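Missing here: one protein chain of the complex. Every other protein chain is in place.
Here the chain labels run A and B in written order, and each chain numbers its own residues starting at 1.
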Amino acid sequence: MSENSINHFEQCIKCTVCTAYCPVLGVNPAFPGPKQAGPDGERLRLKDKFYYDPSLKYCLNCKRCEVSCPSGVKIADIIQSARRRFNDDTPDLRDRVLANTDFMGKMARPFAPLVNKVVSLRPVKKVMDVMMDIEQERTFPKYRSKGFDAIFRSDFAPYQNRFPRHVAFFRGCSTEFQHPETGIAFVRLMNAVGIGVRLLDEKCCGVALMANGLWHHAEKNARHNVKVFSEAVAGGLPVVAVSSTCAFTMRDEYPGVLEVDNASVRESITLAEKFLFEQVDSGRVKLVFRKDYASRIAYHIPCHMEKLGWSIFTKELLQMAPSISLKVLDSNCCGMAGTYGFKKENYPYSQAIGRPLFEQIKSLSPDVVCCECETCKWQIEASTGYTVLNPVVILAEALDIEATCAANGGFVKA
Amino acid sequence: MIDVAPEYDVIIIGGGITGAGTARDCAMRGLRTLLIERGDIATGATGRNHGLLHSGARYAVTDRESAAECIKENLILKKIARHCVDDTSGFFLTLPDDDLDYQKTFVKACQNAGIKAEVIDPEEARRAEPSVNPAIIGAVRVPDGSVDPFRLCSSNIVDAKLHGAHVRTYTEVIRLQVRQDTVEGVEAVDLRSGEKLSFRGRVIVNACGIWGHHIASLAGVNVGMFPAKGALLVFAHRVNNIVLNRCRKPANADILVPGDTVCVIGTTSDRVRYEECDHLSVTPEEVDLLLGEGMKLAPVLAQTRVLRAYAGVRPLVSADNDPSGRNISRGIVCIDHEKRDGLKGFVTITGGKLMTYRLMAEQATDMVCRKLHRDIACQTATTPLPGSEKGGIEKVLKKVWPTPTLTQKALLGRAGALAGSLPQEEEAGGSDLVCECEQVSVSEVDAALKHLDVHTLTDLRRRTRVGMGTCQGELCSCRAAARLARKASDPALARTQARAFIEERWRGIVPVAWGETLREASFTEWVYAEVLGLDDTL
Partner (left out) sequence: MRFDTVLIGGGLSSLVCGILLQREGKKCLMISAGQNALHFSSGAFGLLGCMPDGTPVDAPFEAFSALAPSHPYRKIGRTLCESYADAAVPFFASCGIPLQGFGRRNGFRLTASGSFKRAWLAFQDVPFFSSDDALDGKRALIVTLDGFLDFYPEMLSDGLRRRGVESRCVSVHLSCLDALRGGPGEMRSVGIARILNRETNWKQFGREVRALLDGEDLVIVPEVFGLEDRIVNEWIAEMIPAQVLYVGTMPPSVSGIRVQRLLKNAFIQAGGTFLMGDTACDPEWAPDGTVRCIHTANLGAPGIEADSFVYAGGHLFGRGIESHPDGFSDPVFGLDVVCDADRASWVERGFFQAQPYMGYGIGTDERFRGLKDGRTVENLYVAGAQLAGCNSLQEGSGAGVAVMSAMHIAADILKRTENVGE
């Protein structure tokens, strides 16, 4: 039976390893655990949808069960797919608000200062808590008045044609609406090594839609993105993302959960760190680092990065910088899992899951924490007070841009 | 309890579905009833078949009488045994190799037997049941379904007991007491204690299936049987939700039945000797044949894990020299030995099939009543079995478990409305799981141990599905054995029962030991031998 067998859940031989690595099982006794919710439950659900268990919603979809599974069972895919097929509950307003990251971002942008202010006000948080079950301890990430797209068009787009080769940049919702600096760092990095950047007519990867039960919408986005990527790939452009969750979702969740065929583009969907490392490793690109940049960095590997198996690239890149001292944190889930931690009913579990990670960060007291996922960033920043940066931002800062440009025929506008 | 009242109106020998059904019928008609079974209930052909709730369509062309009986009983079982039946419907598929003309003959024969048979477009069949071979050229929908024979048999026993019947399992009849021309009772031995027992009965019913030949010989009469072995394979999950049949003359491996969490392909049919009936094994050739033919019905079986293999013996009554037994009637044979052999007080009920057990029981009980000069009408066709009352499950969902857990749902599926009366929350820890694959809780196990004549883990499996899932006892046998030992106040049972159960599971795995099935067995072996030390002799 191959890994891709449609019956891969039968490869489960009940060894129970997944139950030892599920972060939810340790803190939320209402969750039946990956083995029961996944392959065990699937046998019953195949009999009748009566056997669908609503407690599957407690699954974070962190994929740690799959990473630990010695049998190649796509446990979390089975759980998410069961939610998609059998859960009849219509998502409520709260879930819709949390799910529609791009729509909400667009709506909020014109009023960004006001929205940021309003949603951070105690009474408003209280109202959201009571009316919408959005945890009042949470602080919403701030929306920016000027999105990445606009910044790119005015500041970078005009000179991207001068590069001999290009990548298609999947910026993702958080870069667009909350953290344009990640996108700017990415463009600077690429331009410095002589690679131009093109933007895609992208839609949200759909991860938050899936988590909140908006399957149809997620599927629509997936189909749109695959189509857009096909065009880019046909033009010889790899699709590069800066969020590990976006990259993971588009590579693996599209076929595994949404049943959207992405076979023609999957191998071309990559992450900035993987892309850059391969460029360096193959000798096409040379990185020159600043001598005066010293930083003690704690690297948190987001769950979906663990699943992608690509943290090796980030580690190798960061270690190329001579004055970065890198400590890889123990492999733990931060507990946020996208929008999961925003929900009132999940908040205590979210915090309990993340506790070992928070404690390790505090005990190390690094200059900065680094990770590829924006929701991990929000959770860690809120729970530890430490600044969390995308590796792309750190690399762009650590790089001697001028020398790198010189070594690669690059160009970065000051 | 029964030693004080050793005289019965009727003693039924055999705890298969026929015996269980007859015990229920007799008890419901007010007869003092004893059922004796040498092993556990449902151990013979009852528990070793497809679990197909025949519409009768399969016999429509070749055996019209059986076909008509089947459809009648089919409709009855859907009412009286709701929790044992899965009303899936069935397809008769014509593959490119098959003759499409047969479909016409088939449909006509179904109509003649009163079976609704609707020709549908192959495309519609593929849509309704995605596992069917996409190459099919014809499809007919019939009212087939599946039935859980263990549950059905156990429900009959439970109801018989509720109506006052006595049931003795693990009791073997060693002699029939015959005085002059009358059978007056039986001598038996309690196989667990070794105790010799004797019971007097006014009528003795031989309901032993293929072993009825032997019981008849104890009475000095002959019942010529034709032991026809049928081998089957169990797959680890349901690949189909509609019964799939080949639309051709009955042949090997042409039915795929979804039953509970698994599906079953079968069967073969070969005559075996009487002596082999207690030690059947499935050969590699049979396995390959079943797999090969099964894939023609549902190609996905090629990628599906085979859980185990088993074989049963059909209690056919000899008719001619047909070497396979395929052409022998599945009709009911109810013999009044007084009429046939001049032996009073002895009745043999055999032939027939799982589907028609109730009718067989009715005919046998009618005969018993005539002998006892009692005139009481049969009510088994209209009285639901315990747990199958109309609207019963809905009532439990409304009143007892408005938001049922998965374990409670699984229990409802197995026990029907009786689930609601289980002391689920009374005892702390009742919801702890014994069997994870099939979601069997401690309280369900305890209830079975207490009320359902369970003496071994294998008995427990037949009552609850413990150990029937993909792990085949890996996680649950020690848990269940410890529970059984505690209930029996015999600590030694924990080890011996766990070992015996895992051995029993292994025997069914041996013929299909490859792939994930062998991989899982190797893991179980590591845990049981190396970690737990259950291989050591103490």
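One rule holds in what follows: a residue touches a chain if its C-beta (ideal position, glycine included) is under 8 Å from a C-beta of that chain, and two chains touch if they have at least 3 such contacts.
Since we're looking at a predicted model, the values are computed, not measured.
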What are the shown chains that the left-out chain touches? A, B
Which of A:Leu258, A:Ala272 or A:Leu308 touches the missing chain? It is A:Leu308
Just one of A:Thr90, A:Asn161 or A:Ser282 touches the chain that is missing; which is it? A:Ser282
May I ask you to list the residues on chain A that touch the chain which is not drawn? 3, 13, 15-17, 19-21, 25-26, 29-33, 35-36, 53, 55, 66-72, 267, 278, 281-282, 306-310, 312, 331
Contacts from chain B to the absent chain lie at residues 284, 288, 291, 405-407, 428-429, 431-434, 436, 442, 475, 478-479, 481-482, 485-486, 491-492, 494-495, 498-499, 502-503, 506-507, 510, 513-515, 518-519, 522-523, 525-536, 538
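The criterion applied here is as follows: only the chains that are shown with their structure count from here on.
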Could you state the distance in Å from the CA-based centre of chain A to that of chain B? 52
Which stretch or stretches of chain A touch chain B in the complex? 1, 5-7, 9-16, 32, 35-36, 39-44, 46-48, 50-51, 53, 71
Within the complex, chain A is touched by chain B residues 236-238, 241, 258, 260-261, 300, 303-305, 405-406, 409-410, 413, 436-437, 439, 469-471, 474-475, 515-516, 519-520, 523
